[in-house]
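For subunit A:
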Amino acid sequence: MTNTEPLIQLERLGKSYNSNCVLENITTSVNRSEFITLVGTSGCGKSTFLKLLLGTEAVSTGTLSIAGAPVHAEPSPDRGIVFQRYSVFPHLNVRQNVALGRELEDTRIFGRQFNAKRKQTMEEADHWLKAVGLQDAADKYPHELSGGMQQRLALAQALLKQPQVLLLDEPFGALDPGIRKDMYQLVLKLWENHRLTIFMVTHDLAEGFYLGTRLWVFDKVRHDPHEPELYGSTITYDLPVDERGDARRLVEDTLTNELNKDIPQKAAL
Partner candidate 1 sequence: MYKLFSAHKTQTTRRQRGFFTPLIFSTCLLILSAVPLGQAVAERDSFRVCWSIYVGWMPWGYGAEAGIVNKWADKYGIDIEVVQINDYIESINQYTAGEFDACTMTNMDALTIPSAGGVDTTALIVGDFSNGNDAIILKDETSLSAIKGQKVNLVELSVSHYLLARALDSVSLAEKDVTVVNTSDADMVSAYTTKDVTSVVTWNPLVAEILKMPGATKVFDSASIPGEIIDTLMINTQTLQENPNLGKALAGAWYEIMQNMQESADVRASMGKASGTDLAGYEMQLASTHMYYAAGDAVDFVNSPDLLQTMQYVAEFSFTHGLLGEGAPDAGFIGIATPAGIFGDADNVLLRFDPTYMQMAADGKL
Partner candidate 2 sequence: MSRSRRWINAQPSMFLKITLGLLPFLVLLLVYQYQSDARKAENPKDKLLPSFSEMSAAVDRHAFQPSKRTGQYLLWRDTASSLTRLLSGIAIAALLGLTFGLATGAFPMFDALSTPVITAISLIPPMAILPILFIVFGLGELSKVVLIIIGISPFITREIYLRTKEIPAEQLIKAQTLGGNSSQVVFRVLLPQIAPRLIGAVRLSLGSAWLFLIAAEAIAATDGLGYRIFLVRRYLAMDVILPYVVWITFLAFVLDRLLILISQKSFPWYHDD
């Protein structure tokens, strides 16, 4: 890609609900293939920021544009999403879950494909299942999968549409530490192989350092003790994560410690 323009541009971006200001005065830009991790205390506005990108919330002030165009305040296929839970469809098996993204491109009312086209879509779905390591579970239903496998499936669903931006909303928050480690490897592999642009909200600072190329900390800079809702958060730190190797080691150690901590506790029970 010869395009040197930043993929995403934010200009004095703000978001408020009536008199409650959540985000204010965010100006920055993001290039293709960056992996941004968003951290901050709960209620700091990092999730709201993700919703603005996703389109489920509308921008109040300022601008937010992707590839030069202001984002439409509705979800669309150029922005993929993986939530912490409920990202997959319980009534479809694993392969059908992935294929749905392609099927919806046909027949405007019912969103179904038939015959050769359908066969082609299913093959494509299998390709993505292999990419996330779910090829052996293609015929299972989501309730038969572990939490980690469900998140793998959600990733495959999103990747099939090859979105400009992939949004991850605390995707590993509900997973066990051991599984989380595998998921990190998977996300990093997908990020590298498909040159994805990723925004990931996390409450785990170590995770943010470990995965991201850039870490944003959301916080309020101005406080009014009498009217705490008057001022919103902004990006208080925008840290490039250069020492990835160090960060990774740090996180791996932490996770291992966590695991070790878990084991004796469980044994005691």
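Candidate entries met the following condition: all candidates are chains of the complex that A comes from, given by their letters.
FYI, a residue touches a chain if its C-beta (ideal position, glycine included) is under 8 Å from a C-beta of that chain, and two chains touch if they have at least 3 such contacts; residues count from 1.
If you're wondering where the values come from, they're calculated on a predicted model, not measured in any experiment.
What touches subunit A in this complex, out of the candidates 1 or 2, is 2.
Residues 54, 56, 74-77, 79-81, 83, 85-92, 100-101, 103-105, 108-112, 141-144, 154, 157-158, 161, 163 of subunit A are the ones that touch candidate 2 when the two sit in their complex.
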